[in-house]
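Left out: one protein chain. Kept in place: all the others.
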Amino acid sequence: MAIVEKKDTLPWARARDRLGVTARTLGRFTRKKPLGMAGAVTIIIMGVVTIIAPLLAPYDPLDASYLRSLPASSDHWLGTDPLGRDVFSRVIMGSRISMYVGVVSVLVGVTLGAMIGIVTGFLGGVVDLVVQRFVDAVMAFPGLILAMAIMVTLGQSVNNVIFAISILLIPGGARIIRGSVLSIKEQTYVDAARAVGCTNLRIMFRHIFPNTIAPYIILISVSIGGAIITEASLSFLGMGAPPDAPSWGAIINTASKELFSGGLGLALGPGLAIALAVFAFNLLGDALRDTLDPRLRQR
Amino acid sequence: MVNYRRIQRLFVLFSLMLLLSVIVACGGSAPAEPVVVEKEVVREVIKEVPVIKEVIKEVPKEVIVEKEVIVEVVKEVIKIVAATPVAVATGKLAPPPAGGKFGGELVLNSNPGEPRDLDFMTCGPGSCIRFAAPVYNTLVRINPENTNEIIGDLASTWEPGDDGLSFIFHLREGIKYHNGSPFSAADVKATFDRSLDPEFHSTRVERHIKSLIKQVDIIDENTVRIVQKSPGLLLIPTLASNWMMIVSKGALDQGAMGEESIGTGAFKFVKWSRDVDVTYERNSDYFEAGLPFLDRVRIIQVNDRATLIGAMVSDQLNMWISTNARPNDIERLEQQLGDKITAIPFPTGVNNTFIFNTKREPFDDIRVRRAIFLALDRQDYLEKVWRGQGIAGAMLDPSIYGDVALTLDQVNQMPGVRQPKDADIAEAKRLMTEAGFPDGFTLDDNECLGQNTSDGRLYVEVPIAQLRQVLNIDCKIVLQDRPAVFARIAKGDFSLYGHGSGIQFKDPDSMFGLLLAPDAGRNWGKWEHPDFTKMYDEQLTSTDPARRRELHEQMQRFVYEVDTGHIPMTWRLAMTMVRSEVKGWHSLGPWFDHNRMDRVWIDKGS
Partner (left out) sequence: MYRYLVKRVLLFAPTALIAVFIIFLIMKAAPGDIVTILVYGEEGGSGPLSESQALEDKLREEFGFNRPLVVQFSDWIKKLAQGDLGESFAQRGRSSITVIGERFPRTLELALATIILTFVWSIPLGVLAATKADTWVDRTIQVLSLGGLSVPNFWVATLALIFLAQWLGWSPPIGWASIVDDPWMNIKKMFIPVLILSYSQGAPLVRLTRAQMMEVLREDYVRTARAKGMSEAVVIYQHALRNSVIPIFTMLAWDLGRLVNGAVLIEVIFVIPGMGSLFVQAIANRDFAVIQGLVLINVMIMLLINLVVDVMYGYLDPRIRYT
């Protein structure tokens, strides 16, 4: 081992190193998977838009002056909806609901599912059998219906939507992570760890868990697109975010009720937003899946 | 509660008056027009010559034989226009409209809902009788060509009975049910007996039948007597409503009311495809010769406005009786179809009110209620919720209730309704300050309730927005679906609610008794005021139509000037969109009277 110079241990040198490594990794990623990078960049841009949305929206999305549905104009870039609200503002502010719900519900749901997967996969036996029945049951459920039933019971709010969609994602997380835990469990180093006397908990944390990170990240990135669409579907049916909230699905619902007199902006705006977001997440998810673990490509 | 003894005395007097005025005015043969008289109270002391007329009927009750009686009668002459026609039957059926052509299928949409089954008597929603209307008849009906008149349907003539409480109906002969069995007085009795049975429950029919009718007697095969609980003028108009359709005793006995629809009407029920459509075909044995014109009627059960507009444009639908079509829908249809479509407005009987829960602070304080009453802008509400299609601020819609209602001019002078609102708003602010809320107040979460439909939520969002702006009253609005909302308002778990509902009969009691009376079915805010209750009780039991009208007027004024539990906001005017080939349809008033279609025809040539 080379003699480490005092200078190299200074914090900023370490940081600089880390930055270099990160930059190089990103550079490699961009070259190998340009589409994935494009997806990532889009997501970041949309994320920024979500955060600064109130600054970007020219009108208050809830300001219903109850005028007619106006076509696109220089005042209203995407026109207004039948209640007189500016569509562009609603789409921009809608990202705060749709994107937020999509991302958070996946984080919550897949994480919970992964935890369940690790525990049951590792412990096996009766626990595994019983929990798996519940997982199977929820998985066999028509997802949208379960979410609708939950929303009807809990009432309509953004947090409840997040809750409902997370429930839908738990089984997927549990299944996949459990699957990889099962295969990791067979590896020799786990036996070795046991032989050495590690407790179950320690094995779970130190050996199993790190090896599930890859599938976990992939699962998250490929699930977000679906979660956004599920949220939009719920809002479209009127069972998602509160009725007035400018969720993208709700705006499409308004467009579908005004087939004859609705402006085109009303129908195109929110749909393109959804498509863009989901597309970007899918691109990123695909790229991550290819880089991180080719073994997990769908078979 | 009804006090028979007290009233009976008054009623003998009244029945004499009625009998005498009818005889004096008509000279024996029934007129074909309503009794239309002046509004001034004319005091006349009339010395009447006693009418000695032995009324001989095979009635096991007392026979009233008028003896020599000299009565000083104060004849109050009342003007009744529209609403409560008291005409006695013509005996003749109104002839079929001229120019009617036979054949064709009418495809219509009439604000659908799916009833639970075919038994309209146990049903609550209006959708039930819309299903049943083509199939059955009532004893009397509103004349489609003159809505001020009530003519006979199953009954050819009728007259008041001599006990002053009953009416005797002479039924037409030779009427058959769709399954061939003959119609007779037994069917009428069976129909009403079912509703009068204390074990029978229906959210609609029951309320009016049980409070109005004491019993129904068969006099002979073609004569039936309906005895009211108290004298009054409500029976005939009530019986003219579609809710009072007469069913078959045979069907009742078999208990098949839910699965079958067998009536005497112009159309026979064919099939009900749940959530899709209901079909009927012509009854070629219909008792009115020359009717109906149509071969088939099909009612489409679609609720989606966009789909219905598309269907009208593409000629799949010839008639759309809608209470939720927007002005721009109508414009769009007129644009696309031009001459081929007519929009016929009609008053729906659907009204919106804004309710407080008087059991919750601060709405238990009359000053706060009054302030809100004064501050709300009904015209703005009408514009925003219904795009101006309707009337604002009225407690009773004059086009439905007729002269009993305050005129629109009068309503527009009332506090709360009058424009500009400066004086009212100032007063409202003053009251708020007096009540201890100079800067308004904010309600906790979850207290302002509305239904989560696109219309339903405007009923609560628009007033709250107004209150926020004017009085600084703020509230977080919660929108839930129907069962959840009903569960909450029934329990009183709300502070403010935007309400919409339809009336059932053309009598002011259909508003007062439903919304404002102490234990009224929709008085969810549990509002009470002793002065109002006194007036309400009196009008309920009053035998004097003039006094009743006076009370009704006072009660309306009370709502505007003193206090109320439901703030009347709007009455909705709706549209029937009819394609030009459909002829002969008329609006009859409250919209559940519209589905009979017996006088409608299709003329493709025009």
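A and B are the chain letters, set down in written order, and residue numbers restart from 1 in every chain.
The criterion applied here is as follows: contacts are C-beta pairs under 8 Å (C-beta built on N, C-alpha and C of every residue); 3 or more make two chains touch, one makes a residue touch a chain.
Please read all numbers here as calculations on a predicted model, not as lab measurements.
A.B. asks: Just one of B:171, B:404, B:514 or B:602 touches the chain that is missing; which is it?
C.D. replies: For the chain that is not drawn, the touching residue is B:514.
A.B. asks: Among B:302, B:344 or B:366, single out the residue that touches the unshown chain.
C.D. replies: B:302
A.B. asks: Check each of B:223, B:238 or B:523 against the chain that is not shown and name the one that touches it.
C.D. replies: For the chain that is not drawn, the touching residue is B:523.
A.B. asks: What residue numbers in chain B mark contact with the hidden partner chain?
C.D. replies: 113-114, 116-117, 124-127, 201, 203-204, 206-207, 258-259, 273-277, 300, 302, 304, 306-308, 310-311, 313-314, 316-317, 336, 480-490, 499-502, 504, 514, 519-524, 526
A.B. asks: Go through chain A and note every residue touching the omitted chain.
C.D. replies: Listed in rising order, the touching residues are 133-134, 136-138, 140-142, 144-146, 148-150, 152-153, 155, 225, 229, 232-233, 236-237, 249, 252, 255-256, 259-260, 262, 264, 267-268, 270-271, 274-275, 278-279, 282-283, 297-299.
Going forward, only the chains that are shown with their structure count from here on.
A.B. asks: How big is the gap, in whole Å, between where the Cα atoms of chain A centre and where those of chain B centre?
C.D. replies: Between these chains, centre-to-centre, one finds 54 Å.
A.B. asks: Give the list of chain A residues in touch with chain B in this complex.
C.D. replies: 64, 66, 68-69, 82, 152, 155-156, 238, 242-244, 256-261
A.B. asks: Provide the residue numbers of chain B that touch chain A in the complex, in ascending order.
C.D. replies: Residues in contact with chain A: 304-306, 309-310, 326, 328-329, 332, 336, 383-384, 452, 454, 457, 461, 478-481, 484.
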